Each structure stands twice: as C-alpha cells, then as structure tokens.
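Left out: one protein chain. Kept in place: all the others.
Here is chain A:
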Amino acid sequence: MASITIRGVKKNYAKTQVVHGVDLDFPSGEFVVILGPSGCGKSTLLRMIAGLEEISDGEIAIDGTVVNKLEPRERGCAMVFQNYALYPHMSVSQNIGYSLKVAGVPSAERQQRIQAVARTLELEHLLDRKPMALSGGQRQRVAMGRAMIREPKVFLFDEPLSNLDAKLRVQMRSEIRKLHRRLNATSVFVTHDQVEAMTLADRLVVMNGGRVEQVGTPGEIYTRPASRFVATFVGAPAMNILEGTVELDGLSLLGGSRRLAMARTGLPVGTKVAMGIRPEAVRLVAPGTAGALYATVDLVEELGAGRVIYVDLDGAPFSVMTSEAVHPEPGSQVGLKISPDDMHFFSSETGARLDVFKASVPEPAL
C-alpha cells in the first residue's frame, strides 16, 4: 500500500522532450489507468515510476519517499510487461521465485510462497513447465505471479493484455480487477484500449502528446471530457464534432449551412466552437421534424444489440448509435434530434472544454 506523487516530471531523449511536465497524485490502494494513443508518453511515465527510465526533471515519490535516484529493486514496485518477459530457460516456479532467490530468501520459504501465489493464479499444475510450453493467457498469469510474489507496494502494468486474443483479454481483465480487490495494492495500468481503461480504472488519466489531458473517474471522463481530444478519444464510436459559431438563438454549424435552434447557449455570440455530441445521444426522427437536422445515410453497421448509422451532413461525417429497431436504407434521408443537454462545447482554438452552457441555463422543460 503506497501513494504515488508525481511532480513536474519531464522526460527528454537527447533533444526531444516526450513528457512535458506531469503532475499526478495516486492515493494508496487505487487502481489507476493511464490511457492514451501510442507515443503519448504513457509508457515512459510508467517506466519512470518503475525506475527503468531516468527522470529528466521533476520528482516521483512513492509513499512520501522521493525515488528519483533509487534502483528499481529499492522502489518496491513490481511490473508486468507487455510481452510477459518470462525467462525462457527457467521453469514457471523458477520464474515466479526468481526475485526471492535474488533477495536471498531461503529455499523452503521460497517454495511456500511460490505455492501460495500459484494457488491464487491457478498455476499449480504448470509449475514445472517452461514458458515456451504455455499458452498466452498462462504466460500472462505467470508474469503476474512473478510480480505478486514480492508483495510489492505498487503494481505496474505495461499494456499487459494487448498480446492476448479478445476473449482472453476480457477474462484477464476481470481477473486483474479481482486480484486488485484482494491485494489492494496501488496499481498503475497503462493501455491504449479504452474499454480496458474504462472497465478497470478507479481513476483514469488520459494523456496526449506528453501531457495529461484529464484525470477523473471513468464516468467523469465520459460525461464531462475536459478537452476535444478526450471527447473524441474516449467512447466508441467516437464523439461527433461539428464546427460552428454561437448565435443569439442557436448555433450556426458547418460554415453556416446548418442551423440548430436552441435557447441561449450561454456563450458569447460569435464564439467559434466545436460542438460535440455522442453518437448514442443523437435520436433518429422522421425527416422534416421541427428542430432536427437532416442527413443522408451512408452506411449502417449492425452490432446485434443496436446499430451504428453513419450519415453525411453536408460532407461532414457523423454517426448515430441507436438500439431502436430502425433500419434506414443507405441513401435515404433521416432527421437527427440533438438535445442541448447532451452537447459538449470545446474551444475551436485550444480544444478546451467551454462549460458555460449548463452553468447558466436551467434544465429546459421538455
């Protein structure tokens, strides 16, 4: 159990800076997921916590102790790697027990602890096998066992599920979650998969381009994305963004070709905004319904439980997710009803969230 404090951490490789000053606080026992596209610096940040990567500037403290200059083994972290990184010439039990062997734990105690870990992970019957003779999921479990056996203060996961097939990934996901509930050690989990991130996280950190875009619970990130990047990155299909200008009684969209009448937005008239709306928040209505946008259907994707309807809005791509039993033909016209409640506004210039709407306008009575 340990808290992690990250203060102004930067990382430079030669002349390029890849992490530009990150400040984060992870309370003890929390499951934190760092989410971001590849190359956003999330793995680098994790490796700096682990001690595998030097910290160019700033400070990382675990449990109040600054660990910048400490070797990985002195930090009390254990790490699960993306490619498992099992020692190919050692058996499963040797792999799991290696850190104890290095630490000089007597053989009898070591065996006992290996057994205990193997029991938790249901690896008992595999202890004598070599990693080569294991399936992907089993290897993943051995890698977790190797991390668990040291009873670390902090668990670090570097995209540990990305090499597994879809079904196994879902299964390992829930196992990791259960494991965390049992061990209750602070965990930092890096991934580019938003479903993984949403399902696992107590707290979600979204990173982009070496900066933290937003920190919050998965719910907060989904309902109140702090920036245009977060809005489009989290959620599938991605949030629709329409460029527009605020007018006195509505929004002028797509360079003025469409108008969306609505009560005051609360934003100064003339502000250039990016209006975001989640595909699942758009309602399909009959074409010509008052107050609805009309569009041409491009493509319908059947998902079983619902469908995603891709429409063309004067050249701008736009998607609608619906669970209703509607099957519009490609090429036909549909009406799109968007409730002002579900709109997100982002600054056209900075991409930051503009949050005046909900603060200044009372719930419209419908």
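The rule is simple: a residue touches a chain if its C-beta (ideal position, glycine included) is under 8 Å from a C-beta of that chain, and two chains touch if they have at least 3 such contacts; residues count from 1.
As a working rule, contacts and distances are computed from a predicted model.
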Per UniProt record, name of the chain withheld from view ["sn-glycerol-3-phosphate transport system permease protein UgpE", "NADH-quinone oxidoreductase subunit I", "Rieske (2Fe-2S) protein" or "KipI antagonist"]: "sn-glycerol-3-phosphate transport system permease protein UgpE"
Of A:12, A:83 or A:112, the residue in touch with the unshown chain: A:83
Identified contact with the non-displayed chain, of A:146, A:180 or A:307: A:146
Missing-partner contacts on chain A, residue numbers: 50-52, 71-73, 77-79, 81-83, 85-89, 98-99, 102-103, 132, 146, 150
